[in-house]
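For this view, one protein chain was removed and the others were kept in their places.
On to chain A.
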Amino acid sequence: MNPVNYLYLAALLFTIGATGVLIRRNAIVVFMCVELMLNACNLAFVAFSRMHGNLDGQIIAFFTMVVAAAEVVVGLAIIVSLFRSRHSASVDDASLMKL
């Protein structure tokens, strides 16, 4: 097997995540799909790191994980405060800047 297959898998997972962001209405599930896309990118970075024979790709994947962790913390806080003010986690309901 060629290690390029990992890139195909990453592309597939990224596409699935992007589809989820487009079709889902629940803010939490949309957020999970964004996480899936980030994970697919990490897989591509790790596969590239192996192909090129150096560790830079793994470092970038590591930074992506750190940024994803920070993003999840802030994003979930936003979802919780949205839910508090609107009693719904649907992205359709959040159509106004103010309640």
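Definition applied: a residue touches a chain if its C-beta (ideal position, glycine included) is under 8 Å from a C-beta of that chain, and two chains touch if they have at least 3 such contacts; residues count from 1.
In this text, contacts and distances are computed from a predicted model.
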item: "Extracellular solute-binding protein", "Carbohydrate ABC transporter permease", "Ferredoxin" or "NADH-quinone oxidoreductase subunit J" - which is the UniProt name of the missing chain; value: "NADH-quinone oxidoreductase subunit J"
item: Hidden partner interface residues of chain A, rising order; value: 1-9, 11-20, 22-26, 28-29, 31-33, 35-36, 39, 42-43, 46-47, 49-56, 58-59, 61-63, 65-74, 76-81, 83, 87-90, 92
